[in-house]
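Apart from one protein chain that is not included, each protein chain of the complex appears where it belongs.
Then we have chain A:
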Amino acid sequence: MAAAGSPSAALRRRDLCSRGIRLAGKMRADVVDLLDAYVSLPCSLCLPRGWEHRWDLGSCAGMLEEQREQLGEADAGLGRALAAVLLQVSAFAYHLEELLRLESRGIPGEEGDEEEDGPPPPPRLSHFERKLRGLGVLRELAQWAVRSVRDLRQLAKPSPATGAWPPAHGCSFCPA
């Protein structure tokens, strides 16, 4: 692995950032399309009580997978769209991990795993709550993609202190 400050590392970072921007843009577009096809509910009230915990890629993917299972094979279109978003989320996660490794940063999930025994099992939710949560995940994903694009653009800019992270802006994948 090249050192974070070397010219090749800068090039690599720029490449990862630009590809990440494209990926996040596509992901956002797909999520917005999916939101249109999903349940239509008032946006401001879409998250049920007690669901204000911190987001991460794993929980997003888990919830999307749960929604896909709920639908079964019945709604092939929605199922395929969800699967596509899942794939993009995991690809984007992998992409960001590469970027973090390049910058010699720890991966938040891995760090967390080391520290904690794992998240407590989620409470049994009703269908309605799961729908709300799915919708919330999609909305969060869309916003998160926008934030990620902004962060990656910042990161792609050549800065005097090579490898310095831009302000986190509350982005969920940034280390705390």
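The rule is short, and it goes like this: contacts are C-beta pairs under 8 Å (C-beta built on N, C-alpha and C of every residue); 3 or more make two chains touch, one makes a residue touch a chain; residues count from 1.
Quick note on the criterion: contacts and distances are computed from a predicted model.
Protein name for the hidden chain, per its UniProt entry and selected from "ATP binding protein", "Ribonuclease P/MRP protein subunit POP5", "Leukemia inhibitory factor receptor" or "ATP synthase subunit epsilon, mitochondrial": "Leukemia inhibitory factor receptor". Contact with the chain not shown here comes from a single listed residue; of A:Ala9, A:Ala93 or A:Leu132, that residue is A:Leu132. The chain not shown here touches chain A at positions 39, 41-42, 45, 48-49, 69-76, 78, 126-128, 131-132.
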